[in-house]
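All protein chains but one are shown at their positions in the complex.
Chain nomenclature is as follows: A and B, assigned in order of appearance, with residue numbering initiated at 1 for each chain independently.
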Amino acid sequence: MGIKIENISKSFKKIEALKDITFNVNDGELFGLIGPDGAGKTTLFRILTTLLIANEGTASIVGFDVEKDFQKIRNIIGYMPGKFSLYQDLTVEENLKFFATIFGTTIEENYDLIKDIYIQIEPFKNRRAGKLSGGMKQKLALSCALIHKPKVLFLDEPTTGVDPVSRKEFWEMLKRLQQKGITILVSTPYMDEAALCDRIALIQDGRILQIDTPEEIIKHYPKTIYNVCADNMYKLIESLKKYTHNYNVYPFGEFVHYTDKRIDFNPNELLHFLEEQQLKNIQINKTQPTIEDTFMELAK
Amino acid sequence: MGLMKRFIGFIKKEFYHIFRDKRSLFILFGMPIAQIMLFGFAVTNEINNVDIAILDHSKDVTTKEIINKISASKYFSVSNYIRNEAEIETAFKKGKIKAVLVFEKDFSKKIGKENIATIQVIADATDPNTANTISNYTSAILQKYQQEINTTIKIPYQIIPKTRMVYNPELKSVFMFVPGVMTIILMLVSAMMTSISITREKELGTMEILLVSPLKPSQVIVGKVVPYIFLSIINAVIIVLLSIFVFKMPIQGSLILLGIESILFIITSLSLGILISTISASQQTAMMISLMALMLPTILLSGFIFPITSMPVVLQVISNIIPAKWFIIILKGIMLKGVGLSFVWKETLILVIMTLFFIGLSIKKYKIRLE
């Protein structure tokens, strides 16, 4: 069993950071914890990595209790905290060497595991970590978290502040690590990254909204969504909000995602209404819901 | 074996941090040298070539002789002869002179007839210390002169107090400052630098990774502290060498004992530094606490600058909990008096107990988790 979380709650003074969280992560799974800043993702990660103790509930990593067996857990997990947590004044190689040493291993011993990732930054191994670009820092941090061949990998918002190309590369790296049998729990505020996980948990305000595979989560969206666009976005949103039958009106990039209260909704009625509002170039088309639509529906 | 390797790896990393940070390097090695030089040369209780003025109403043989004696001493230089009382004020206001010696009328005659004549010393007391010293030094010179003329004129009995300054016969203030400066620097380097370097890991988020590693918290702490023990010892050696070779201060006692006591005090300070780091979340807080809670009391209450015996009773009592007070007593004992452990065992024991207490408290306060 990879990770087992049962009824975990945690409060800081008056603020309830986590409320009765329960879910499991299977062995070898790539599991995503998806939610905005302040949802409680980091707190949950810190409980699972033995850095914090929950007020209520239990959790275990490959069978070890996070509270009682914390020393054992610390030997078998890799952790990449949200902030860039390497020594800026040490070079790439010195950082990696340091983390290898404190875990009682060497770079050579586990080079296989990090090779794919480290090879990309190896040409800069004598550069100080503080002088690396965001994408490279992230690769170095991942190498350091992997250097002792952990069974479970915890990545807290690894792609925050990183550009799309590095993000893409990073997810490809995670997929490869997963194939090597490592269980991965990753958190992210970006809904579009959810589709890359085997299963996801949507989290907001310390509560789990839903847990399932990304496909199932989208499938359970209760309404039909229409992409609406027109020449003036501001007026379009205003008008749609005025439309008495609207269920949800959410701007979505160049479109507005519109859902109607009625089951027998006819898009032409809406088209007429919008034309009456002096809007031009109106288009209304059915579209597939996204994780973000589901998230908003659940979080409402 | 594996443990030792981890430990050495950790210490190596710590030295990288220290040697790559120009600022902390400066604090580590620039400060001790700058401070000792500053205290040695600039801040001093001695007077040297102080400008004085003379108002001589007699202008006879005796006054001439006395004036010659005074201007011949290295303490004073006579820069101004003034003619009447009214000019005294103006002379002071110009600011250059620190004292005026006034000889009364018919000085020689009075000595011959009445055996008594007076010299008035008017000193500028805006700086009370200097004023005091000036008046003491003039009296000393006059007393000496008196003795010289008294050998020719026999007076039946006279009690002459003879003061001998032991341990620091020349009253060199640098001898007083060396133990104080050494104490402050060891305190600063050990306590402030360790507390800052531990809190830096907290701030950077690297402490999180260290906690999640198999390293035990005690290993992390010892690993962070060991480099500073080395650096502090180097500092102590630099200070002692400077005082011996630059300020010609003889070390009377055993150098080995001095070394051991210094290491003891370094460990005391380090344990204070660790304690500070457990209660502060940022480098800034650690620095403020180190400065306010350690440096100030160390400077003010340890007897370094202000003698403890002249403090109000409350402060005298408080001074007992300042580790620096005991270390300064030990240092003065070894450096200036040349005493052995049998004379400073009590102070040493107090330091040992304090250290154990601080270490115990930090271990209790140190968290194996984030909260």
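Criterion: contacts are C-beta pairs under 8 Å (C-beta built on N, C-alpha and C of every residue); 3 or more make two chains touch, one makes a residue touch a chain.
Heads up, the rule we're going with is that contacts and distances are computed from a predicted model.
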Options "PadR family transcriptional regulator", "Thiosulfate oxidation carrier complex protein SoxZ", "Probable septum site-determining protein MinC" or "ABC-2 type transport system ATP-binding protein": UniProt name of the undisplayed chain: "ABC-2 type transport system ATP-binding protein"
Omitted chain - touching chains that are shown: A
Residue among A:I53, A:I237 or A:L271 that touches the chain left out of view: A:I237
Among A:I53, A:I76, A:I218 or A:M296, residue touching the chain not depicted: A:M296
Touching residue (missing chain; options A:G28, A:G57, A:G134 or A:P267): A:G134
Contact with the hidden chain (one of A:T43, A:S60 or A:S166): A:S166
For subunit A, residues in touch with the removed chain: 35-39, 120-121, 123-124, 127, 131-137, 139, 160-166, 168-169, 189-192, 204, 232-235, 237, 250-254, 292, 295-296, 299-300
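By our rule, only the chains that are shown with their structure count from here on.
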Whole-Å gap between the CA centroids of subunit A and subunit B: 59
Subunit A - residues contacting subunit B, complex: 46, 49-53, 70-71, 74-75, 77, 79, 81-90, 94, 97-99, 101-104, 144-145
Subunit B residues touching subunit A - in the complex, by the definition given at the top: 2, 5-6, 8-10, 12-13, 16-17, 20-21, 204-206, 208-215, 368-371
